[in-house]
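Removed from the display is one protein chain of the complex; every other protein chain stays in position.
Letters A and B name the chains as they come in the text, with residue numbers starting at 1 for each one.
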Amino acid sequence: MKWRSVKIASLVLSIVFLLFGCSSGESTGSSNNNGDQVELTFMYWGSNMEKQAIQKMIDSFNKSHPDIKVVGQHVAGDYNTKVNTLMASNELPDVAYLGTSLAKKWAQEGKIMDLTDYQDQYPALKERVAQSYLYYEPGKNVGNTTASEIEMMFYNKSLFEEDGVEVPPSKAEDAWTWDELIKTAQKLTKDSKGRTADESDFNPKEIMQYGISVPSTFNGWLPMVLSNGGDIVNEEGTELTLNTPEAKEVFQNIHDLIYKYHVAPTPVQMENMPATSVSLQTKKVAMAIDGQWALLDIAGSGVDFGVAVLPKFDEPKTIFLSGASVIFSSTEHPEEALEFYMYHNDPEQVDLFETGLWMPIQEEYYTDEAKIKEWTDNPAHPEEYRDAAINYLLDNAVQAPEIDIINWDQINTELEQGLDQYWTDAKSLDDVLAELEESVSPLLEGRYPSE
Amino acid sequence: MERNWGILLAAPAMIGFLLFTLIPMIASLGFSLTDWNIGGSFSFIGLENYKTMLTEDKLFSKSLFVTIYYTLGSVPLVMAGAFFIAMLLNQKVKGLSIFRTIFYLPVLVPSVANTMLWLWMFNPDFGLLNTILGSVGISGQQWIYSESTSIPSLMLMSTWGLGNAAVIFLAGLQGVPAHLYEAVEVDGGGPLRKLWHVTIPMMTPTIFFNLVMALINTFQVFNEAYIMTEGGPNNSTLFYVYYLFRTAFKDSQMGYACALAWGLFLIILFLSSLIFLTSRKWVYYEGGEN
Partner (left out) sequence: METNPVINSEPIKPTRKSNFKLSRIFIYLLLVLGSVIMLFPFFWLVRSSFMGMNQIFAFPPEWIPKPFMWSNYSEALTSVPFDKYLLNTLMIELLVLAGTLVSSTLAAYSFSRLRWKGRNIVFMIILSTMMLPYAVTLIPTFMMWKELGALNTIVPLTLPSWFGTGINGVFNIFLLRQFFLSIPRELEEAAYIDGASPLTVLLRIIIPLSKPAFIVILIFTFIAVWNDFLGPLIYLNDDSKFTLAIGLATFKGLYNAQWGYLMAASVAIVTPIVLLYFVAQRYFIEGITLTGTKG
């Protein structure tokens, strides 16, 4: 009887070792060399749809470059955790997406390749949109952002038509003043009985449709602050400048949209609105300020939409933001990595530009008529897109703080926590700004160079 | 002979500890004595991190407070609820299998989906909880959106997960010898006497286990902050492990994060030791104490 248990035990153990053997046999890392073929790893994030588009691009690259094999590593969920773990153990991919602030930080430590060294070899590196360059030291950059993005306005055309309200302007020079914004938003904010916000018996407790939604993050207020002549920090990046009349005016005005005029939803309400495309489609909001990337879902939702520039205070301004694409210094094949780097966000190779998720970084796609048509001549990009997005980017877009300000990630965490209390009306603006002064000042280390 | 067998059988676990746990733990202790910033500098700074932690870092004390507050509320709630449910489930009632499955269901729902559900329930405008309150005339709460009610809201949310503890209590209840109950009945005792004189004493090993586990786990609460609140509003739900995690993997400050971790370790160790030491007084082992 004792033997029986021994037999069973050994059977179990052998099965187990077999399973181990099978699974560990596939542990070929990225050093598999098929003859002279170079293998590269490319790490990236994105929704499932993006993943498929990227994989398609990778496949076509591999096909057209038989001596290089790119292996795509999609990371679902927490990108920071994964990339930090890889960096800590020196197990990095060759080419990857990376948060802009983190990219510059690591570049200063020498962990990311300086692509200015390759500008003669790849002249196309010099022909990108100005704001997309990511300099971390004077004369040195990690390359560019993966794509271009700006903050802009989307709106539900049918809601405007129904009520005979004038749609928002698509040209920056016609940008609405704040008063014009309020007036229009009021006409499009309706309570459960259909009364609009400018009517005397309007019931702010039963709003069914909001005139406008504004993100509570810096995406929402920073363009306005810039437009009003203010900024988050001073030129050297050593002082917080939010406690200034320019910034405070903007904060107060956005706050009023929510609590005084009742034309915008509170941040809590926004959290329960899943996506701009859905809120426009379900007529929860008539206008929405969001990033250009929202175009993808909005166009796909079937709603009759239009795009417009943001309202202004003084000068029309928006911000340019995006994640970065980098090549890690630890790569063993910098030449091949660069080949792929130039390829991976080429509008001819990836369809994420036509579908509306990305805007190109290559300058010719903004200036050359034929090239512009290539990515905008489709149902996803309405007619006024040329003015509201393309020209808006060229003429009025300023680099977002994540590109510009050192230590931005930590600073932003503090800013968000602090300002949230103002947006939820839990604290007064002065209290919040005073507290932010305290918590943010020790984090300020200046700005990165712009060239 | 018993000694040899003892060591032999515990050997895999001891080897596992040495290989897979001890070395990383010592490494992290080592890191805590540096200013290691992932991708950047790495130099030995001694106890600087600990000093910063205890004297300068406001978020350290804040997150510790938040975590203790949460634990003090959540653990008793969940323990009591789980015990009660386990008792109910231990009855001879029709459809018991189904009931037992139902009570365990919330534990099986993936965090991502669970978070969505609770965000909806907590919604101040149209969420379920405020709707229920409204129907009995109580004004709506801000739940997780207000500093003062955020932690109590999360405590409420934690009771949904009592299935885990309940299952363990149930297994423990199953092990209470029948003849002990019969003895009480013979003496003319009713359900309350059975509970006090038989059930609870016999369940003390299980209660002890659940208590220690609850302490260790609740102190390391993470998901709610990671997925739902991101520590807000105004750091009122900045749980310690979430703060630590963020420091390590978002701010890349691994050295400091390790110091934070060891700080927590000492605290949990201290508290569990307390429970272990006092356990001799109140835990009864049928199989005899060691």
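Methods note: a residue touches a chain if its C-beta (ideal position, glycine included) is under 8 Å from a C-beta of that chain, and two chains touch if they have at least 3 such contacts.
Computed from a predicted structure; not experimentally measured.
**Q** Looking at the full complex, which residue from B:70, B:122 or B:249 touches the chain that isn't shown here?
**A** The missing chain is touched by B:249.
**Q** Touching the absent chain in the whole complex: find that residue among B:114, B:158 or B:229.
**A** Within the whole complex, the residue contacting the unshown chain is B:114.
**Q** I need the residue numbers on chain B that touch the omitted chain, in ascending order.
**A** Spelled out for chain B, the touching residues are 1-3, 5-10, 12-17, 19-21, 23-25, 27-28, 31, 85, 87-93, 96-97, 99-114, 116-117, 120, 125-126, 128, 160, 163-164, 167-168, 170-179, 181-182, 185, 190-191, 194-195, 199, 202, 205-206, 208-209, 212-213, 216, 220, 241, 244-245, 248-249, 254, 257-258, 261-262, 264-265, 268-269, 272, 276, 285-288, 290.
**Q** If the hidden chain were put back, which residues of chain A would touch it?
**A** With respect to the unshown chain, the touching residues of chain A are 2, 5, 12, 16, 19-20, 23-24, 26-27, 29, 41, 45-48, 50-52, 71-78, 81-82, 84-85, 88-89, 91, 272-275, 277-278, 281-282, 291, 293-294, 297.
Everything below uses one rule, namely that only the chains that are shown with their structure count from here on.
**Q** Where the CA atoms of chain A average out and where those of chain B average out, how many Å apart are those spots?
**A** Centre separation, chain A to chain B: 36 Å.
**Q** Show me the residue ranges of chain A that touch chain B in the complex, using the header's touch definition.
**A** Chain A residues touching chain B: 78, 80-81, 84-85, 87-88, 102, 105-106, 109, 111, 268-269, 271-272, 409-410, 413, 417-418, 420-421, 424, 426.
**Q** Which part of chain B faces chain A closely enough to touch in the complex?
**A** Of all residues in chain B, those touching chain A are 38-41, 119-120, 123-125, 145-147, 231-235, 245-246, 248-252, 254.
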